[in-house]
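For this view, one protein chain was removed and the others were kept in their places.
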Amino acid sequence: MDVFLQLLFTGLGIGAIYALVALGFVLLIRAANVVNFAQGQFAMVGAYMLTVGLNVLEWPYWLSILVSVVLMALFGVIFAGTTYWPLRHRGGLPVIISTIGASIFLENIVLYLYGPSPEVLPNLFESPGIQVGPVFMDSQYLSILVSATLLVGLQYLIFEKTLLGKKLQATSQDKEMASLLGIPVALMILFTFAYSAMLGGVAGMLVAPVLFVSVGMGGLIALKAFAANIIGGYGSIPGAILGGLALGVAETMGASYISVPYKDAFAFLMLLMFLAVRPQGLFGEKISEKA
Amino acid sequence: MSLLEISNLTARYGAGEVLKGISVSVGEGEIVALLGANGAGKSTTLRSISGLVPHVSGTISLGGVSLLGKSVEAIARLGVAHVPEGRRVFPGLTVTENIRLGASNRKGVAAADLQRELEEKFELFPDLVRLRHALGWTLSGGQLQMVALARGLMAKPRVLLLDEPSLGLAPLIVQQVFRIIAEIRRRGTTVLLVEQNANMALSVADRGYVLETGQVLVQGKPAELWNDPQVRAAYLGGMSA
Partner (left out) sequence: MQITRRAALAGVALAAATPLRLARAEDTIKVGGIVPLTGPAAEAGKFMQNGAAMALEKINAAGGVLGKKMEWVIEDDATTNPGAVLGFSRLVSRGDCVAYTGSIRSTQVNAIAPDVEKAAKPVMFGGTDPTLTHSGYHWLFRTRPNDIYSARVLADYGVNTLQKKKWVVVHSTDAFGSNGMKALVDSLSKLGITPVLVQGYTNQQTDFTPVVLAVKQAQPDIVSSYFTFENDLGIFARQLRQLGVTVPWVGSPSIINTTALKLAGPALFGTFGVADYTTDASPEAKAYGDEYLKRFKAAPDNQSTWIYDALTILARAMNDAKSTDPQAVRKAIVAIKGFKGTEGTYTYDENGDGLRGYNVVRNEKGSIVFDKRVEFTD
C-alpha cells in the first residue's frame, strides 16, 4: 500500500506534465486544425528561458517565470506567424511537416545558442519535499500538481466563463461562421498559439528541476503527451487532462508491478489498446456527433 | 439610392464565372427575394456580399460604402449579418451562447443592453426558451434555424442575408419561420432573402429577382413575377396556393 501511494503520487506528478503538454496540443488541433509536432519543443524552449533567467541573469524565481511565460506567449505568436500562417490554406499535411521542421530547428537553435551542456534548476520551493506518512512528496512534484490544477482551472474559466472563451470555441468549431459573426478569427488563432506555447513552456519550466534541462527533453514528453491525447480522446480537452494523468499513473504502476524495462512500452501498449478497442478515447468527442 | 447596391457583379471560385454581371438593389426596410434553380448563384450572391468569395468584381456597396475587398469580419462589423445555408450553429456551444455571439460585430455595447436584447430574442422565439442551455448539436432542424435567425438578429444588422431559411423544415415550421421574417421586417430590418420556396418568399417580399445561371432573368414586384409566364412555368409552377 505504501508503495502504491508513492507510485500514485509520482505517477500523477509526471502525468500532470504530460497533461499540460497534451492540453496545448489539443487546443491547437481544435482552434487551427494544426497537429503541432513541436509542442514538446515548446516545453524545452520554456525550460531554457527559465534557465537563462535563473542561472545566467540570476533573477529571482518568480521574475524568471513571469518573464519566461510572457516570452513564451510571444514565442507562440512568432511560431504561428512563421510555421502556420503562410501555409494555413494548404490543409493539414504541409502544416504538420512545417511543425516537424520547426521542432528540429528549435532543438538545433537552442543547441547552438546555449550549447549541449545540460542544466540543473532548483526546485520552485527550497524545501526538497515533505514526508506524508509513507509517501515522500517531492516539492517540485507538488508544485507541478498545484500549478497544473491552477492552469486547468484558469483555462476552464477562460474558455467556459468568458466571452473571449466562447469566441475561441466558436472559432475552433467553425471558422467561416465565426468570421461571418465578426469574430476576429486570425486574432483568435494567434491567441490560441500564444496560449498553447505558454502551456507547453510552463510544463517545461515545471518539469525542468525534475528532468534537468536538455535539448532533448521535449521529445521525451511530447511522445507521451501525444499518446495521452489518443487515450483521452483525440481533440478532447478533458481527455487530454485525464489521458495525461492516466498515462503517468499507468506507466509508473506498470513499471513497478510488472516490469521496469517495459515502462515505455506500457504507454504505447495502452495507446494501441485504445486505438483498437475504443478509438474515440476516454471522451468521445461531442463535436464528432454533429449531424 | 438604396441601402444595398449591387451592380454588374461577377464572381468565381475557380475558373468558371458563377455570377456573370448581376445587379440587385435592396432599399432600406425592404425584403427582397432572390429566387432561382439550384446552382443559379443565389448563395454565391450572398457570399459575395459577405466577402466569402475569393474573386469578385463589379460593385457592392452598403449605404454608399464599398464592401468589395473588405474582410469578412469588417463587412460583418459594417452591419451585414449572414445566416448561411445549413444554419451553421456552433455544435459545442449552447443556444444562449450561440445567440450571444451574434453580437460579436458590435463594439462598446453595454452588457446589460446585450442581455436585454438576448431576452428579446427568446421572446421572438419562445420555443427556444426551454433549450437555453442545450448544446448546438442536440437541436432539431427547425430549432437550429431559429437559433441561426436569432443569432443573425443579435448583430443588429443593417441588412440581414437569409439563405434558404425554409430548407428541410416541416410545412408548419416553414410558416412559423416566415411569420418571424415578416415580424423582423415589421421591426424595420432590411432583408435579402434567398429561397427555393417561391410561394412563401414572394408572400413576404416587396420585390423579387429571379436568377438563372449567374444572370438576372427577371425582376419585379411579387405580382409582376406571378404574372410572368416564363417565370411561372420555370420556377413558380406547381404552385397550388
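Read from first to last, the chains carry the letters A and B; within each, the first residue is number 1.
We adopt the following convention: a contact is a pair of C-beta atoms (placed from the backbone, for glycine too) under 8 Å apart; a residue touches a chain by one contact, two chains touch by 3 or more.
Predicted model only: the values in this text are computed from it and were never measured.
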- Message: Using the document's definition of touch, tell me which of A:V210, A:L269 or A:L282 contacts the absent chain.
- Response: A:V210
- Note on the structure: Among listed residues A:W59, A:W85, A:F136 or A:F268, the absent chain is touched only by A:F136
- Item | From A:I96, A:I158 or A:L220, residue that would touch the chain that is not displayed | A:L220
- If the missing chain were put back, which residues of chain A would it touch? 3, 6-7, 10-11, 13-14, 17, 108, 111, 115-118, 120, 128-129, 136, 138, 207, 210-212, 214-216, 220-221, 224, 252, 255-256, 260-261, 263-264
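Basically, only the chains that are shown with their structure count from here on.
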- Which integer distance in Å separates the CA centroid of chain A from that of chain B? 42
- Where on chain A is chain B touching in the complex? 163, 166-167, 169-170, 173-174, 176-185, 286-287, 289-291
- Show which residues of chain B lie in contact with chain A when the two form their complex. 50, 52, 71-73, 76-77, 81-82, 84, 88, 90-93, 97, 100-102, 104-106, 135-137, 151, 155
